[in-house]
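The structure's right below; bear with me while I get my questions together.
The other protein chains are all here in position, but one chain of the complex has been omitted.
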Amino acid sequence: MKSYVAQRLAVALLTLLGMSLVIFLLLRLAPGDIVDILFSAAGYVDPQDKKAIMQELGMNRPYWVQYLEWIRGIVTGDLGKSYRYELPTWQLIRPLLPVTLELAALAIVIAVLLGVPTGVVSAIRQDSGLDYVLRVLSLAGLSMPSFWLAMVIILSLVAWFDWIPPMTYVGPSQNLRLHLLQFLLPALAVGYRSSALIMRITRSALLEVLREDYIRTARAKGQTPGLVVWRHALKNAMLPVVTVIGIEFAFMIGGLVVTETVFNLPGVARFLVQAIQWRDYPMVQNLVMFISIVVILSNLAVDLLYGVLDPRVRYGH
Amino acid sequence: MDRLQRLALLGCAATLLVALLAPVSPAHAAKAGGILTLTQREDLPQGFAIHETATISSVWPAMPCFNNLVLFDPLKPNETPDTIVGELADKWSWQDGYRNLVLFLRRDVKWHDGTPFTSKDVKYTFDMLREAPEAPQKLRLNPRKDWYANVEAVEAADAYTVIFRLKRPQPSLLMMLASGYTPVYAAHVPSASYRTGCMGTGPFKLKEWRKGEFVEYVKNPDYFVKGRPYLDGLKYIVINEPGTRIAALQTGQVEVSFPSEVSKTNAEQLKAAVPKLVITPYSINTNDNIVMNMKKPPFDNPKVRLAVSHAIDRRALIQAVHQGGAVPGTALAPRPYGAWGLLEPDLQGLPGQGKATDEKAKAKKLLGEAGFSPQNPLRVEMVTRNLSIYVTLASFVVNELKQIGIEATLKQIETAQWHPMGTRGEFQIAANLTGIGPDDPDANFYENFGCGSPRNYSFYCSEQVMSQIDKQSQELDPKKRLTIVQAIQKKLEEDVARPIIDWRLDYFTVWPYVKNFIPHQSMYNFGRVQEVWLDK
Partner (left out) sequence: MAISTVATAPELAAPRRPATAGRTLWRFVRKKPLGAAGALIMLVIIVTAVFANLVATHDPLATNAAHTLARPSAEYWLGTDNLGRDIYSRIVHGARVSLIVGLASTLLGSALGGVIGLLSGYAGGKVDLATQRVLDILQGLPLLVLALVMSAALGPSISNVVIAISVPIIPRAARVVRSSVLSIREMQYVEAARGLGLSHLRIAFRHVLPNTVGPFIVLCTAQLGSAILVEAALSFLGLGVPEPYPSWGRMLSISAAEYAHKAPHLVMFPGLAISLAVFGSNLLGDALRDTLDPRLRGA
């Protein structure tokens, strides 16, 4: 088991290193840099000024030097300074993390609470009217653009209640009710999508398992169908479902970007969009690395969970 | 009359007299207190460093922190030399025929950290702005350096007297000093510190700038104007999404609109939803214009340029793109929004202002004379910025050009590449927006039409017009000056230097209990928030 974990960790680190290189190069591929954006804000261009600012920010050094400095910084804990705000990037990222993490966590909880039970019901009542309705509803959730759902929610709130959630962050200690309102609505917008995926996976995984011989045996032995479902089928069906939950957490970032923008939540995703537009290389690099780390960690957690849940994986790999 | 009657008469007269002479208490006395919530369309580009930026996103949230030497009266919507009031300077006078500007500074002003304000701060700021060789600091970016091209020296005669010595007379200098773009920086902090914080003398002190989220101010208790500001604090909330921003304004979470963000349609929508909102149309001193690169074919040919100008139906564009929320004009803002614009009758004769069919016919004829025909059509690439307001403008223009036989493709340029492309002249024709700080010919002409100016994107250069521009800059008689300025505007349109399509209007929206927030004819100059109070 230990070597399995160690092997996986080594692979994860290598992947992260690769990702850092890709994002570093991709960013510099984009035309324009922070100085061009600053010129845009100032309404004029002067090549002399550009040279001076690039020197001040250390951007005129060769790429490999800048890359190594960034990597070294990550290892030593100094994530560099934002080009736009001239403050340490960690200082800017830190308040964003809890917002995005809370939103993602709430979205996953909603997704699981919505997705798993509907998936179970749909599987048990396969091909019935209810099954079709649930499948159509969940597919509708997967088909809607997440930002559209967010926009529709805001529009409806204004039209029906003449109210929208607070535009600045309200902490749980300040006003719990407002805080929950502020987070539950966007979490619903993001979670509905994920719930659709989880519902489909739960349904198909459960269907697979229900067809297995040992289930038929249990039923033949006379065990009540409910017990059969719970005891045998569901536990084994959970494996792919857990996998999807882990992967969904990472994939959610896309949905979070637009949701945070529409609902004006001060999270990582919204900041990332601004940082890309500003060509704020240190911010984008570190934000994307953070997201990648979350993705890799969740994949790792899923892999490890696989190893725990499925003994075949542990020993036969 | 007997004694009693006489006494009664006297009593009446006395009462009347007292009543007439007694101070009239205003029906609405300004109340102190309250926090005003405003909004920002994007986070501050460079913090509070007004001198290093040229965008409303920078000036609007930073003005409450600062003071100018002089400012346009916040309570008067028009901005003219007559509406200029003192801030850090309480008296000033022009001497030597507008060659020297002497300003007498207030003695009771303190910076937010308690340091006393003196003439040293003024000299420091303006030496830095004009990039004097002896300036102790240099701005990283200096967009308005040319405003001070005529300043020979800035003298601190004593601790509370400053003299601007000019190379030649320039009455416009005072207008530029009164713009929101001209605050006074503190000499005892580095200029770079304004990008992350704000050391000002203004009515509000910076409390917190939570990056990407909001800017919060608290009242300056030691402000030199007693009884001001009325408000206890300000909060500018950053909302990037326009739909969300309008929703926040509509539901009252935001109490003041962001200048330039409320179009006519938005205004109608807001008024329909919340009838009690106070909505004021005003000019934001920003115009839509077409830039044609005169250095390269085909627009080096004046006939082709003139054809383009004739082809664009100004009024139809105003209706289609702005739904009527704009006005036609020339290089300077038209009346009643600006003081220098051409009047209707003079405007009529200019290209694009007449009847659409006549104008398009004229345009086709000119194109024919330039050698283009349906068999040999003119093909151009129009560029514009990758923002929705630019794109809708450009799309309409492309359509207009199509109708006279010019095949134009539209290319969108990202923000980062726009200005460099313009300065290098790597384009043929562009749909553009230009915003100007104060409504002043000097602030406008040199930058946009001056020979060799980096922002003269069309590369227009006329010695004759330049000399006229210099002449009006030194003209001391306002009436004579107006005549010269109007003549210049006409010439610019006839030369097709940079055809102006229209001047945009914005619809300043506030909730009814927000008092004394009066929009000016330029959005860059009324953000001090010193006189605003809440009737709650």
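Observations
The chains carry the letters A and B, assigned in the order they are written, with residues numbered from 1 in each.
In this section, a contact is a pair of C-beta atoms (placed from the backbone, for glycine too) under 8 Å apart; a residue touches a chain by one contact, two chains touch by 3 or more.
This is a predicted model, so every value here is computed, not measured.
Considering A:I71, A:I93 or A:M144, the position touching the chain not shown turns out to be A:M144 (whole complex). Among A:A30, A:L68 or A:V109, only A:A30 touches the chain left out of the display. Screening A:V65, A:L97, A:L113 or A:V152 for touch with the missing chain picks out A:V152.
Here the missing chain is touched by one residue of B:Q269, B:N301, B:T423 or B:S462, and it is B:Q269.
Listed for subunit A, the residues touching the missing chain in the whole complex are 11, 14-15, 18-19, 22-23, 26-27, 29-31, 132, 135-136, 139-140, 142-148, 151-152, 155, 158-159, 201, 204-205, 207-208, 240, 250-251, 253-254, 257-258, 261, 272-273, 276-277, 284, 288, 291-292, 295-296, 299. The chain not shown here touches subunit B at positions 241-244, 246-247, 250, 263, 265-266, 268-269, 272-273, 316, 319-321, 323, 386-388, 391-392, 394-396, 398-399, 410-412, 414.
Please note the rule applied: only the chains that are shown with their structure count from here on.
With centres taken as mean Cα positions, subunit B sits 43 Å from subunit A. Within the complex, the subunit B residues that touch subunit A are 42-43, 45-47, 52-55, 57-58, 140-141, 143, 195-196, 210-214, 235, 237-241, 243-244, 247-248, 250-251, 253-254, 414-420, 422-423, 454-455. Residues of subunit A touching subunit B in their complex: 31-33, 36-46, 49, 52-53, 56, 84-87, 92, 95, 151, 154-155, 157-158, 162-164, 166-169, 261-264, 266, 270-271, 274, 277, 279.
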